[in-house]
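Selected chains only, in their assembly positions.
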């Protein structure tokens, strides 16, 4: 019998190695795997490349991982989010590398990796500083920039419900980066609010089919709201 | 006289047609959603996968999983939908969003928009700004007409790094409503108490003043006698 459930967040991060690339789900609090992140801090892997929309807030979760000096490089669209002291400090000291990617391009690069595509041409950024040095060509009458697929070793996300086959269902704004991220990493683990029996998620309501997921772990949400909810994206 | 921040947002709200799909940037644009007339259905999009957002959630009624792209707790209107980031940015990049209402640091006469690199910023961040500026059918810029040092923000050429070239179609400020046309900037309206000459004096790029240029029709509560808003 297939059983993708795990007993602890420690198991979820046990395989993370120094230098690994990690897709970290969530946009703001919804979809952020806070418990796995805390386990990852404790696990100790370093020189990580983390892909996430922002740079985390405060000194917990992603902010904590960065604060602890475990992140060598961040690939993000909005690392200037409020509360990003941990990142800002390391960045200004030159202790962390930043690859800044427009949000839609970031999502699409991750999706491309999961879909087996090598890359795509997008109009976003053409002629701006963010396209500097990138290949471009005119397609459909517009200048477009070539962007490559973004693959990773691990993806960690949070979903709402899940089953032992790895099927996931999200609630409201939790889908965000999590849907593409689950497709684009060698090893995918989802924190879930509730483990349901197989068939407990209607086939119409499965947002991430189990084929994309290696493990699920039922665990309460991180007690803190990890992202400061104030205006600023 | 000039418009308040709410006044700028109100003036934009008046011009959004019934049935529009609209994405609101942070700052003044955010204020637009609560100023839409009751006679219109406008569908607000949020980058993080929501179409059909309603007002901000009342204190005590926040849902942890329902935030907008500015990380504020929001509500839904009937007919709303949820989706993932690739779909959300397909809406933006694919030209399905009718209007992106964005703040700006500088706008040029040809529609060049600079709104993502702030002078003196410590950490850069682009978020969805470029996708919106490149992708929306029409980009509406809302901002104060001049900097807090009184310098024009509507320029012959942007000095800051561009968000997107030639994207702005309309500019709404505390002093004026300006259209970006192939022939240059056209002053459509000026704030109550001002005149085209005064607006031009605060604008680096030349403004054409057509015969139908007129004073804005904005209720008194959206006007202020003080300096233009900073």
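For reference, chains read A and B in written order, and residue numbers begin at 1 within each chain.
Operating definition for what follows: contacts are C-beta pairs under 8 Å (C-beta built on N, C-alpha and C of every residue); 3 or more make two chains touch, one makes a residue touch a chain.
These numbers were taken from a predicted model, which means no experiment stands behind them.
J.: Need the per-label copy counts for the whole complex here, not just what's displayed.
T.: A x2, B x2
Basically, only the chains that are shown with their structure count from here on.
J.: Suppose each chain is reduced to the average of its Cα coordinates; what separation in Å results between subunit A and subunit B?
T.: The answer is 30 Å.
J.: Quick one: in the complex, what on subunit B touches subunit A?
T.: Those residues of subunit B that touch subunit A are 26, 30, 46-50, 63-67, 69-73, 82-86, 88-89, 92-93, 117, 121-131, 134-135, 161-165.
J.: Could you please specify the touching residues of subunit A with respect to subunit B in the complex?
T.: Residues in contact with subunit B: 27-30, 53-55, 76-81, 84, 87-88, 91-92, 98, 100-105, 107-108, 111, 122-130, 160, 170-180, 207, 221, 225, 227-233.
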